[in-house]
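Let's look at subunit A:
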Amino acid sequence: MIGTVHYLALSAVLFSIGAVGAVVRRNVIIIFMSIELMLNAANLAFVAGSNSLGSMNGQSIVFFVMTVAAAEAAVGLAVILALFRNRQTVAADEIALLKW
Partner candidate 1 sequence: MSPLAFYPLAFVCIASAMGVVLSRNPVRSALSLVASLFCLAVFYVFLQAHLVAALQIIVYAGAVMVLFLFVITLLNLESDRGLGEKPVLSAIGFGAGAIVAGGLIAALSRTSLGARAVTLVPTFGTTKVLARQLFGDYLVAFELTSMLLLVAVVGAVVLAKRDGSYEGDEQEAAVPARSEEASH
Partner candidate 2 sequence: MRNALSLLVLTPAIGALLLGAVPNGAEALMRRLSLAVSLVPLAICVWIWSVFDTSRGDFQLVERVGWLPQFGASYMVGIDGISLLLIALTVVLTPIVLIAAAGSVHHRFKGYLVAMLMLESTMLGSLVAIDLLLFYVFWELMLVPMFLIIGIWGGERRVYASIKFLLFTMVGSLPMLAAIIYLAMQHGVGAGQVGNLSFALGDLYGTHLSPVAAQACFLAFFLAFAVKVPMFPLHTWLPDAHVEAPTGGSVILAGVLLKMGTYGFLRFALPLFPEAMVAASYWIGALAVIGIVYGALVAMVQPDMKKLVAYSSVSHLGFVMLGIVSLNTAGVEGAVYQMLNHGVSTGALFLLVGVVYERRHTRLIAEYGGLWKQLPVYAVCFLVVMLSSIGLPGLNGFVGEFLILLGAFRFNHALGAVAASGVVLGAAYMLWMYQRVMFGPVTNEKNLKLTDMTRRELATVLPLIALAFVMGVYPRPFFDVMRASVATTLAHASKATAARDLAAGNQPTAHAAAGASIRVRESPRHVVAEPEGGGAAAPAEDSAVPAAGNGEAH
């Protein structure tokens, strides 16, 4: 029988994949997508939690997380756009002006 633990395990896997994706990829947008994936993993955990607890709080929290994700997407893409307009690149390792 599939219990809450399975769902949480799945969310953990998704979370790790997102984290790894954020680290290994050069393309900034892919990094951003990986972070979105991590957020979705958290959503899954919330829903699984609310299901196991039987209280609806989890689901309203998911609602808030989605709005935050949307807002983040808007600002993030705007930042990436502004950067692209100046540098014509989205590769993370080429954006290294500020160091040491």
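One rule holds in what follows: contacts are C-beta pairs under 8 Å (C-beta built on N, C-alpha and C of every residue); 3 or more make two chains touch, one makes a residue touch a chain; residues count from 1.
Keep in mind how these were chosen: all candidates are chains of the complex that A comes from, given by their letters.
The structure presented is a predicted model; accordingly, all values stated were derived computationally and were not measured.
Student: If you apply the contact cut-off given up top, which option from 1 or 2 ends up touching subunit A in the complex?
Tutor: Result for subunit A: touching candidate is 1.
Student: What residues on subunit A touch candidate 1, complex-wise?
Tutor: Interface residues on subunit A, with respect to candidate 1: 1-10, 12-21, 23-27, 29-30, 32-34, 36-37, 40, 43-44, 47-48, 50-54, 56-57, 59-60, 62-64, 66-75, 77-82, 84-86, 90-91, 98-100.
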